[in-house]
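One protein chain is absent from this view; the other protein chains keep their places.
As written, the chains take the letters A, B and C, and residue 1 is the first residue of each chain.
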Amino acid sequence: MLLQHLINGLSIGSIYALIAMGYNMVYGILELLNFAHGDVYAVGCFAALGLLTMGVHPALAIMAGIIVGFVINLFVEKLAYRPVRYSGRVTPTITAVGIAYIMRNAILKIWGPETFAFDIGVRGSNLQFGGIIIGTLQIYILLIAVSCMIGITLYLKKTKTGQGIIAISQSIPTAALMGVPVNRTISIVYGIGGALGVIGGILFCIYYDSIFIGIGFALGTIKAWMASIIGGVGSLKGAVMGAIMLGLMESMVSGYVSTLYKDAIVWLLLIAFVLIKPQGLFPAQVAEKI
Amino acid sequence: MTELVKTEDLSKHFGGVKALEAVEMTIRESEILGVIGPNGAGKSTLFNVITGFYQPTRGKVFYNGVEVTGHRVDSVVDKGLARTFQNIRLFDQMTVLNNVLVGMHLQIHPGIMETLFRDPGKGQKEIEARDKCMSLLKYFGLEKDATLVSGNLPYGKKRKLEIARALASDPKILLLDEPSAGMNPNETAELMQLIDGINRKGYTVVVIEHNMKLIMGISHRIVVLNFGKKIAEGDPAAIQADASVIEAYLGKEED
Amino acid sequence: MIFSTQDLTVKYGQITALRDLSIILESGELTTLLGANGAGKTTLLKTISGLLKPTKGCITYQGVNIEGLQPDRIIKMGIAHCPEGRKALPRQTVYENLKMGAYIRNDSGVEKDIEYFFERFPRLAERRDQLAGHLSGGEQQMLVICRALMSKPKILLLDEPSMGLAPLVVKEVFEIIRQIHEEGTTILLVEQNAKMALKIADKGYILEVGKIVAVDDAQSLLKSKAVQESYLGG
Partner (left out) sequence: MMNLAANRKMITIAAILAACALPLVITDEYALRVLNVFFIYSVVALSINLIVGFCGQLDMGRAAFMGLGAYWSAILAVRLHFPFFVAFLTAGIFAGLVGAILGFLCRKSSFDYLTLITIGFNVVCQVVFLNWIPVTNGAMGIPKVPVPEFFGFAFDTNLRFYYLALGFLVVCYVLIERITKSKLGRAFEAIRDDSIAASYSGINIQNFKVLNFAIGSVFTGLAGSLLVHYTQYASPFNYTLDESVYQLQMAILGGLGSLPGSLLGTLILVVAPEISRSFYEYRLVFVGFMMVIMMIYWPNGLLGKAGVGERLIGIMRFRKKEPEEAGR
């Protein structure tokens, strides 16, 4: 039974990891508490749903959804975040809250609050080992999540733009002096963050066979935050580790304690966590200068 | 002379960087002590460790013989210390008067009754504090600006206000961190007079400075830091003649 | 004359950091900029490299006005700025830092140039795959200078390369600067270490509170009492 929960936790955790990675890429670069992360990518997921119901091939629909997530985040950054980029902490955060509400209510206006089936026609079979059931779907999810993570890591490590992103996250002026086009690169980061979110979101929909408004904020942004609290805000490695731990924690809580209070208990655990380890497991070292 | 502050083997390392290494120094009552050294010599770090903002890696800090190593900043401040900052740190959205009143934080004890049941600013303690702050502002020539938002003041006045705020807590020791940064020679001359005047009122003053005219002109005693270590200590004349100091500033004379 | 500023004024909010500043750099010369803290030296470099926008005045480089351009445009034109305070990118390796220096280049010679610097500074080669944040101060400074050179600049702006370095390391860094100068790069050097700077410079400007108070060839400045006074209070 424990092993079963571990496996379930791992697959849901790896979905959270994708979402949290997208979130933390943006956070790492601008330290913006991005309230809108989930709601932006939810638009991408719903766009994919829209295309699916119109009979578009699932692969194309998902691709289109990812592109929508990319493009929307690109524009949101340019129109809403860039003007307040250097306005401290409160102002951009509130801007992000605003964006979240615009996006969420746009979805509500178009699709409404109902839960829709999200059927891409892939129904995995179940593999059984002893008493443990592993869905092939779970394996696919794990594979996709892992390959996305590897892809992003390679992108950051090996490409020029990737290195530019890492440079910007350390110091915008220094990166600018190297010739990194700051505005364009930050746009790209936002775009990637949105696209990663859509991938995570769609996997989520496939996993649960359904899609509803909550995949944005309640199941997206909040989980990304939780993962960041555990792992350390702004660290990619922390985000992935935190997300997987979160997945396991949730799976354990709903398996052994209570499904009803799952969210509440997880939050309480997190608050306790913050009390004990306020900077997360993989803190970014910052020395304040005065 | 009484030693107000004494450090023993004070060291602060950041990762592998030894910002301070085994510094032993004293601040004596009613002196003006200058602290000089090239950029990165550890002057500001010294201030930060003495005031509790950083925990020292090693060593101890004593105030009047009482150890305060590891105490929080506000409790160290409570021992009779106030400071200004290299990059001015005012409460930008508050009025000039309120900035100084915040400086008096530890002196005003209005009590809950006065806070909740008297008209704002009409309590006895509040009126006394206000009067004291206004006379302080007057001393600095800022009384006309009392109701302005401090963020809108010109640079020179900001510097003065920061000193006024520090003095409002009636400290025994006033630490000034590069007070003349960004000032022109006239303003610097004015500042020298001001520091001298403050010292004559009985305050002990510690000044970190790059401006040698200022430091040599007003200090009674100078401590020189380089690479986190104290390399010299003495009166201005002795420091000016000290070979290691000249080297630290102008670079070694090639032979 | 490869580069000049005319009547450059820069303000930070209400503070005027530079006031009607005009300087000229001759091709291949090493010019040094001296002055106390807060005199505006760093501000001038930041304005040239595009990090700050001037309120007034112009900057001319090879006959073109470049004031107000974004930093990535300016470095592409051949002006590299090596900022103060050893701004290595601490979470990237030495190799990655050097590669970042060549961000604007698309030619195939990048790897060769990195190897060239490694050969020239074996200390960096030894630390090739270490994070730059783990290097000592002197090594970081060396790295930052090399990184700036990786863009193959025509003009190199150096901001206090000796800041906070041990005397021996300072000597080493100045030796590097001298070599770069000899190879024909135009250099604008900001320094607190006045004597050392003047020794390797061709020309020096002295700044006080945003204004130029003296300009002369380096040898005459070195002999002048004024320099000594402005630094040690005479």
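Rule of thumb we're sticking to: contacts are C-beta pairs under 8 Å (C-beta built on N, C-alpha and C of every residue); 3 or more make two chains touch, one makes a residue touch a chain.
All figures in this text were calculated on a predicted structure; none of them were measured in a lab.
Participant: For the full complex, which residue in A:3, A:60 or A:90 touches the chain that was left out?
Facilitator: Only one of A:3, A:60 or A:90 touches the chain omitted from view, namely A:90.
Participant: Thinking of the whole complex, not just what is shown, which of A:102, A:120, A:146 or A:281 touches the missing chain?
Facilitator: Once the missing chain is taken into account, the touching residue is A:102.
Participant: Going by the contact rule already stated, which one of C:8, C:25, C:51 or C:79 would touch the omitted chain in the full complex?
Facilitator: Per the contact definition at the top, the residue touching the missing chain is C:51.
Participant: Please identify, in ascending order, the residues of subunit B that touch the omitted chain?
Facilitator: 51, 53, 72-75, 77-78, 82-83, 85, 89-94, 98, 101-103, 105-106, 108, 110, 114-116, 118-121, 126, 147, 149, 151-152, 165, 169
Participant: Touching the absent chain: which residues on subunit A qualify?
Facilitator: On the subunit A side, contact with the omitted chain comes from 31, 33, 80, 83-95, 97-106, 109, 170-173, 176, 182, 222, 225-226, 229, 233, 260-261, 263-264, 267-268, 270-271, 274-275, 278, 286, 288-290.
Rule of thumb we're sticking to: only the chains that are shown with their structure count from here on.
Participant: If you average the CA coordinates per chain, which chain's centre is most distant from that of subunit A?
Facilitator: B
Participant: Per-chain Cα mean versus the mean over all protein Cα atoms: which chain has them closest together?
Facilitator: C
Participant: What is the distance, in whole Å, between the centres of subunit B and subunit C, each centre taken as the mean of its C-alpha atoms?
Facilitator: 33
Participant: Roughly how far is subunit A from subunit B, centre to centre by C-alpha average, rounded to an integer in Å?
Facilitator: Each chain's C-alpha centroid was found; their separation is 47 Å.
Participant: Which residue numbers or ranges of subunit B touch two or more of the other chains?
Facilitator: Correct list: empty.
Participant: What residues on subunit A touch subunit C, complex-wise?
Facilitator: Interface residues on subunit A, with respect to subunit C: 160, 163-164, 166-167, 169-171, 173-182.
Participant: Please output the residues of subunit C touching subunit B within their complex, sorted ascending.
Facilitator: These residues of subunit C touch subunit B: 14-15, 36-38, 133-134, 136-137, 160, 162-164, 166-167, 170, 192-196, 199, 208-209, 228, 231-234.
Participant: Flag every residue of subunit B that touches subunit C in the complex, lowest number first.
Facilitator: Residues in contact with subunit C: 15-17, 38-41, 154-155, 178, 181-185, 210-217, 227, 240, 246-247, 249-254.
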